[in-house]
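Dumping the structure here so I can ask a few things about it.
A single protein chain has been removed from this complex, and every other one stays in its place.
== chain A ==
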Amino acid sequence: MTYIAKPKFHHPGLKKNELGYTHRDYEGKISTLCAGCGHDSITASIIEACYELSIEPHRVAKISGIGCSSKTPDYFLGNSHGFNSVHGRMPSVLTGANLANRDLIYLGVSGDGDSASIGFGQFAHSIRRGVNMTYIVENNGVYGLTKGQFSATADRGSKSKKGVTNTDNAIDLVAIALQLGASFVARSFSGDKSQLVPLIAAAIRHKGASFIDVISPCIAFNNHAGSTKSFDYVREHNDAVNRLDVLTGRDPITVDYAPGTVQVVEQHDGTRLALRKIDADYDANDRLAAMTFLQKHAAKGQVVTGLLYVDPDAEDLHAHLDTVETPLNTLEGKDLCPGSAALEKINASLR
């Protein structure tokens, strides 16, 4: 109920982050989604990740397409500009916004209908361009706003609430993102906040195209027996490859390592990602191995979660275009207009 104002007061003893912001400073309007929606858990994880990273809340641009998931940017980071654009077109709008001002953090929020069907092309091309963004798909396998039609990520053989069996093959956006060269690829589950929060934080700190597929059960239309995106199904079939800790430069290097091996990845901005591996064989720096691993487990009916691939030395679109460090939207006439003398020379060359 966005027209209901959210109360502003909060407990005076609320914890503050390094910039002095409380958790509340990262919240948005009250959600209008169904009570218990997985998307609201993702919203909470985004808020948590931004709080923990001590991001200036207004220095984030939240961009989405159309659908239940695309409504969520209104429910977090209320002091940020948001753009609920056109169905399936979040990636292009985000790309343009990013070109205009390279200094903001770009959070693209999309759904499975938005990214795997109508916007499949834009998803693919924004990934292959290496746009510096965190691209989150809130994946419930179903069209919620139009009441329960299958989406392209619904598994073959899964059943809709009305009992219809899906006969089309599913698109695995994670597999596609890996193939297209995303430099940060992860999958998580909306119900697993301890895994999701550090993944979002790491994705935000990653310079390049970060993609996170978050399975997010639709409690209204896709949480029944026969669904492969329900809470019960995902909990039973979830196979996490690793658990992540994000260490910013200021943190002490020692962490509470869980049993198993630890892989530390240092990102461009000095952030260290400590991967507590559950699967000892898993190497998050090997794209080919990640693709194989994913396919093998998919064949066994397992949903692989965790940080599947990261290239810490990735370059982004601005690097490819060799643009100036100053954001393009701050350049003025004196920076951009060649002036009358240059025009006279051009005139002379056209005679």
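By definition in this document, contacts are C-beta pairs under 8 Å (C-beta built on N, C-alpha and C of every residue); 3 or more make two chains touch, one makes a residue touch a chain; residues count from 1.
To be clear about the criterion, contacts and distances are computed from a predicted model.
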From "Amino acid/amide ABC transporter membrane protein 1, HAAT family", "Fructose transport system permease protein", "2-oxoacid:acceptor oxidoreductase subunit alpha" or "Succinate dehydrogenase", the hidden chain's UniProt protein name: "2-oxoacid:acceptor oxidoreductase subunit alpha"
Candidate in contact with the missing chain, chosen from A:D103, A:D168 or A:E236: A:D103
Contact residue for the chain not shown (choose from A:H10, A:H81 or A:K296): A:H81
Candidate in contact with the missing chain, chosen from A:C50, A:I63, A:I176 or A:V303: A:I63
Sole contact to the chain not displayed, among A:D232, A:D269, A:D313 or A:D335: A:D335
Residue of A:L94, A:V137, A:A202 or A:L275 in touch with the missing chain, whole complex considered: A:L94
Missing-chain contacts mapped onto chain A: 2-3, 56-59, 61, 63, 73-74, 78-86, 89, 91-101, 103-104, 121-122, 124-125, 129, 317-318, 321-325, 328-333, 335-340, 342-343, 346-347, 350-351
